[in-house]
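This report concerns only the one structure given below.
Removed: one protein chain of the complex. Kept in place: all other protein chains.
Our next item is chain A:
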Amino acid sequence: MSIALIDSNNFYASCEESMDPSIRNHPLIVLSNNDGCVIARNAEAKALGIAMGQPYFKVRRKLKDLGVKIRSSNYALYADMSRRLMSLIEANCEELEIYSIDEAFVKINRPHDYDLNPWAYRLRTTIYQSLSLPIAIGIGTTKSQSKLANHLAKTTASHAGIFDFEASDDQDHWLKQVAIENVWGIGRKLAYWCRMHGINNARQLRDTPSNELRQKFGVTGIRLQHELRGEKCLNLLIKSIPKKETCVSRSFSRPVSNIEELRQAIANHAVRASEKLRKQHQHATAVTVFTRTSLYTSPFYSQSATQRLSLPSNNTRVILSTTLSLTEKIFCSNCLLIKAGVIMQGLVNEDYLQLSLFSLTNPKEISRHKSLMKSIDYLNTRYGKDTIQWAVCGINQQEWEMCRRNLSPSATTLFKEIPIVKA
């Protein structure tokens, strides 16, 4: 059984291009929340030398002059494209571990002729045709090897997005091509240490005496070394662990200094968080709200408050009243707050809960609330976000809401916003 690491190139930018033909073949960048920094670039934008992580306000003019298309991050779209991507990958492998929004480790059997290239080529074509997402596939005996192979698949032009390290008859050569900074699990500090000790690439790391490595890296270093040699140490994590906590938070478009605005923001987060829980079929046993000023202002202020719920809940009404009473506790009248959020804690599964719940309170009451929430969720899914809104969330949210001036439509998740096709 071999392991492949599959990931999508320039994932956010590729998703935007996938659903909007008008931006194809143009340089394109995607901005982080609040249109802060450049977090994704397509190939054309990279060719123009636009760097990752640059603050948008600094490069805005230059981008305009270069005719670069700008998009705010559209997580509804990326999450949906990610689900599609993962389900196509899953249909073409033995086992799948979703590692992040745009990458997955998979297990795959080698065919009789040992050649996995046709499989990889087919998968790459299928995904490109179905989703317009370009992917890279790296194959190895271990997770670390597959990660390294994936890096080589992308950086070596002749590999054209696919590299089978395990089948390569010149592994030493390829290991030497991977700089120590690009080895999976080697952070900036460790890379620096390695360089100081003459370990400049993956091959030298593999061949460093184990005792030296153990002193600095501990057992993880030894594991990495074994993995580079092709001895499996890390398994695929197949089962998704149910979430124990969920957080909804946003930065404000401008600093907030009155409690009304803070209440409104917190209320919106609480509504969002409750929806999230219902989607995951979970209930919270405790709720925390928090807020803070910018890290660069003085005095710096950061405050949070937590309350246990008398009964586990995902009822928006309950969550709202709890979070709003907590808001009074975290507000500071002389501070310019730039961020606030709600954390749902001690999440428990719905099925597990039901019995104890029903024994404590009036079951009729509970099922009435449940069906109310269900109806609200249904209407908001069917007719768009905030079709049914809670008054405390405010009617005019522009005041504090995150600025996403260049947001693309929810082209795959909302009927109202699906793309137009000219006939």
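Going forward, a contact is a pair of C-beta atoms (placed from the backbone, for glycine too) under 8 Å apart; a residue touches a chain by one contact, two chains touch by 3 or more; residues count from 1.
Convention: contacts and distances are computed from a predicted model.
The chain absent from the displayed complex carries the UniProt protein name "UmuD ortholog, peptidase family S24", chosen from "UmuD ortholog, peptidase family S24", "NADH-quinone oxidoreductase subunit D", "TRAP transporter large permease protein" or "N-methylhydantoinase B".
Residue in contact with the omitted chain (choice from A:109, A:130 or A:235): A:130. Screening A:3, A:68 or A:98 against the full complex identifies A:98 as the residue touching the chain left out.
Contacts to the hidden chain, counted on chain A, fall at residues 19, 21-24, 80, 83-88, 90-91, 98, 126, 129-132, 240, 378, 381-382, 412-413, 415, 418-423.
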